[in-house]
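Would you mind keeping the following structure in view while I ask a few things?
Complex shown without one protein chain; remaining protein chains in place.
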Amino acid sequence: MSELKYHKASNASEAASMISGTEDGKFLAGGQTLLPTMKAKLAAPSDLVDVSGASDMIGISISGNTVSIGAMTTHADVAGNPELNAVCPSICALAGNIGDPAVRHRGTIGGSVANNDPAADYPAALLALGATITTNNRDISADDFFVGMFETALEDGEIITKVSFDAPEKGAYAKFPNPASRYAMVGVFAAKSSGGARVAVTGAGSDGVFRQSDMEAALDGSWSPDSVSDVSVSADNLLSDIHGDAAYRANLVKVMAARAVANA
Amino acid sequence: MTEISMVVNGKSVKADVADNTLLVDYIRESLRLTGTHVGCDTSQCGACVVHVDGKAVKSCTMLAASAQGSDVTTIEGLANGDLHPMQAAFKENHGLQCGFCTPGMIMSATDMVARYNASGKELTEEAIRDELEGNICRCTGYHNIVKAIADGASKMTNA
Partner (left out) sequence: MSEGIGASVRRKEDKRFITGKGKYTDDIRQENQAYAAFVRSPHAHAVVKSIDASEAEAMEGVVAVLNGHQLTEDGIGNIIAGWAITSKDGSGMNMGAWSALCTEKVRYVGDTIAIVIADTQEIARNAADAVMVDFDILPAEVNPEATLADGAPQIHDNAPNNQIYDWELGDEAATDAGLASAAHVTEMEIINNRLSPNPMEPRAAIAIFDEAEDHYTLYTTSQNPHVARLLLSAFYQVAPEHKLRVVAPDVGGGFGSKIYVYPEEIACLWASMKTNRSVKWTSTRSEAFLTDAHGRDHVTRAKMGFDANGKIVGFKVDTIANIGAYMSLFSSVTPTYLYATLLSGQYDMPAIHGNVRAVYTNTAPVDAYRGAGRPEATYLVERMMDTAALEMGVDPAELRRKNFIQSFPYQTQVIMNYDSGDFPGCMDKAQAAADVAGFAARKAESASRGKLRGIGYSSFIEACGIAPSAAVGSLGCGVGLWESAEVRVNPVGTIEILTGSHSHGQSHETTFAQLVNDRFGIPIDNVQIVHGDTDKVQFGMGTYGSRSGPVGMNAIVKALDKVEAKVKKIAAHVLEASEDDIVIEAGEVKIAGTDKKMAWHEVGLAAYTAHNLPEGMEPGLKEGAFFDPINFSFPSATLICEVEVDPDTGVTDILQFTTADDFGVIINPMVVEGQVHGGIAQGIGQAMLENVVYDDSGQLLTGSYMDYAMPRADDLPSFTIEHNNVPSPSNPLGLKGCGEAGAIGAPPAVINAICNAIGNNNLSMPATPSKVWAALQEVSTQQAAE
């Protein structure tokens, strides 16, 4: 890892001011992706602003149907939160399946969302749930937030403080793990809300997470696994690699979508 | 350089470390606690698992500076006496061969048992295998590791 300057922020505004003076600083959340990336010399920030202990960015609050999760809340804490489980079990189940137990103790929802790894789980959830991503500057809808592979709407120095969404009537995430990395080779989050069905797919798209609008329309017609199984999924714009080609991923999108709907 | 202080295996330690120092390097190279191992560079093998504030983490994927003020337990500090029940279970069930992954396995095992006990969930064979996703062993085929953890779990619960 290259040399760097470490800063520890105790809250979001301190973090934002700490990073503003740096040459090429990055926020360090749980570090479960950033640190391996730095070890591989694929990133070499001049400064790291550690926000994992930012007190105003940690915790889960639930008001009626509305869920708000602080950006530095760990996957383990999301997975194990009983109140959240009662309102929105699908997000807890998803968090409980990210990485492995040690990764879940450090990794955070904000870090995952900000990185927008094309095989990460949370982006599918936030997109399907129509979540709002709140930063130190503004609110961004998930539809606008996830721009492309590893790309988001975040500006330099902008930091996610929380994500919030309304728990859906029904929702579930089905993940097909890559046999080696265990990241999602295909992950599908299906959610049914008053506004209609939303289906988001991670792992498969060559542009990162995306919504499967044909499936959404089919589910608006009838919320059932068969509805999505009958949708034809094109392999165009899906990833092909040594673990599976686009045709296989297209099949998995259907299978995982049907399983998500069945489990919702 | 950043000055860090933490409690490791019950002892207060303090040091000036380069800001990019990983926790595992601080543990191995500065504290010379070499039971915590490094088996990969992509945070997957789990040979480096230690407990930070009571939770299993991969010490190769955390900066030493981020552990400022924390309570860290490594394999050397796990036993309160001769052997921790989980260590004894690994021996009794032949849950190790070359021994390289073993410290990380045992630290993950005690963490999983603590979590399952706290939540009241049953630690079945399937659950143990699932929980071991972040720990790779090349020698044992996991058969005896799974047996050892089940045995260690019952010993920890009855201890």
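A and B are the chain letters, set down in written order, and residue numbers restart from 1 in every chain.
Just so it is clear, contacts are C-beta pairs under 8 Å (C-beta built on N, C-alpha and C of every residue); 3 or more make two chains touch, one makes a residue touch a chain.
In this text the structure is predicted, and so the values were computed from the model without any measurement.
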Q: Would you mind spotting which of A:Phe145, A:Phe176 or A:Phe189 touches the chain that isn't drawn?
A: A:Phe176
Q | Selected from B:Ile4, B:Val72, B:Val113 or B:Ile145 as touching the chain missing from the view | A | B:Ile145
Q.
For chain A, which positions touch the chain that isn't shown here?
A. 1-2, 40-41, 176, 179-181, 183, 242-245, 248, 251-252, 255
Q | Contacts of chain B with the absent chain, listed as residue ranges | A | 28, 32-42, 44-45, 47, 74-76, 79, 83, 87, 90-92, 94, 96-103, 106, 125-126, 128-130, 132-133, 135-146
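In the analysis below, only the chains that are shown with their structure count from here on.
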Q. Any idea how many Å lie between the Cα centroids of chain A and chain B?
A. 28
Q) Taking the complex as given, what residues does chain A use to touch chain B? A) 1-6, 8, 28, 31-32, 35-36, 38-40, 48, 50, 52, 76, 80, 99-103, 105-106, 181-182
Q) Can you list the chain B residues touching chain A in their complex? A) 2, 18-20, 22, 41-44, 46, 49, 52, 55-58, 61-63, 65-66, 68, 108, 111-112, 115, 119, 131, 133-135
